[in-house]
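Note that one protein chain is taken out, while the other chains of the complex remain in position.
Let's turn to subunit A:
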Amino acid sequence: MSQLPTTTIIGLEVHVQLKTATKLFCGCSTKFGSPPNTQVCPVCLGLPGALPVINEHAIELAIRAGLAINCDIPPLTKWDRKQYFYPDLPKGYQISQFDLPICADGCLEIADPADDDSTRKIGITRAHLEEDAGKSMHDEAAGRADSRIDLNRCGTPLLEIVSEPDLRTAEEALAYLTKLKEMMTHLGVSDCEMQEGSLRVDANVNLHIDKHGERIATPIVEVKNMNSFRNVVAALHFEVDRQYAEWEETGNTIETHGKRTFGWNDVKGVTYPQREKEESADYRYFPCPDLLPIRIPSERVEEIRASLGETPEETRERLQSQYGIKAYDADVIVSQGRGMVQYYDAVAMACGDGKRASSWIQQDVMRSLKEQGGDIESFGVTAEQLAQLLSKVSSGELTNDRARDVFKHLSENGGGIDEAIKALGIEAVDDSEMETLVKELLAANPKVVDDVKNGNQKAVGSLIGQARSKNPNANPQIIREIALRLIENA
């Protein structure tokens, strides 16, 4: 049986965790990975009598994000309570935004995955602020019937960005998510660390089937809470096939079955229906009486707009033309966020070698950050220090290897370059001292001398290793030069 022409309709709801030091309504830290229930207070525990106070930084970041995705920032926004019972929601309601979100009516332009030369404009309905819930941990493995709850995440600020149902393929969804993530990281709005849950995706999908000119819509399925882009793509592909098959088999349409909530099983690679409670839930939204509406004057919006700076595309192009690095390298740096771009700019500018700066940042800096788990803003090696270090490499004062030793020392112990050089016992080696050393080595290795004389200059290489084991500060380039000169003049 041949398949009828079908259009896939996809809309995405993306929850982005805002990069604030403290929670949305209290002073507790938002740090990831602390022991359960150690980052809590009466406010985020929802204890009787405690009251929320807005974190201004979250407002600032939400406006930044909204402007980056071309949203309007209305002059008045307010808070509403979304009410439902769940153990990870200690107040019995979530403070969110219902009818007056902080950002409305935007769009994001993405490269068309089906056509390299064109773009697609994806509408953004709204973006609103809300507090995250806690985490339930079902400890069934230990043979316990009870659940445990970690409320560290409770009250963490989220921005929920809701797209129009403008996406038509899983690949477009991927392009949209990639672009959105890059934007949020670049602007310092979010870390978008998916494995830490700081970016989560719900996808709404259904099919419009063209049956001999009659358009039939399948029931909308919302696939909840996916935490990798790979899962989103796989789930969308799966749903497209599943919905068509279900329609063929049952004839279910949006008119008969409305909307349903599914989960995604990563191991089996299938979507599965969740309990239908969501569908009929009445959240009884009403304005939160503990918080005042927020007025956002247009001057404040314009001030933030002016501070947004370059878009990721603009930065990528500038890095390539200004420092002569490849598109791939510019992409890696930009994808690390604006802090990294600033770091790169400073290093490249000061050491005058953008390519060397790029390769060091991509290898050494990013590796250290990964190992140490920090961000570039608080990294132990300042841009100034790295630039100095790279200048020393350019001038031949330090070998690449010794510079790496210095870098490692700085990133682990802090302090200055001179201190590090001293601590590592690195000294500039006197040329005459080096000549004496090479003479000794030539005397001890007559075969090398013969080989070189017979035209095999590479034979010198074995001397270099020996020289460095006798004196770690020996510069391979210089050893080579001296050795060849001595053999030639012998």
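One rule holds in what follows: a residue touches a chain if its C-beta (ideal position, glycine included) is under 8 Å from a C-beta of that chain, and two chains touch if they have at least 3 such contacts; residues count from 1.
The rule is short, and it goes like this: contacts and distances are computed from a predicted model.
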What name does the UniProt record list for the absent chain among "Dihydroorotate dehydrogenase", "Glutamyl-tRNA(Gln) amidotransferase subunit A", "Anti-sigma F factor" or "ABC transporter ATP-binding protein"?
"Glutamyl-tRNA(Gln) amidotransferase subunit A"
Cross-chain touch to the chain not pictured, restricted to A:Lys121, A:Arg230 or A:Arg284, is A:Arg284
Of A:Asn70, A:Gln83 or A:Gln342, the residue that touches the missing chain is A:Gln83
Which parts of subunit A face the unshown chain closely enough to count as touching?
42, 45-54, 81, 83, 85, 87, 90-93, 149, 282, 284-286, 289-292
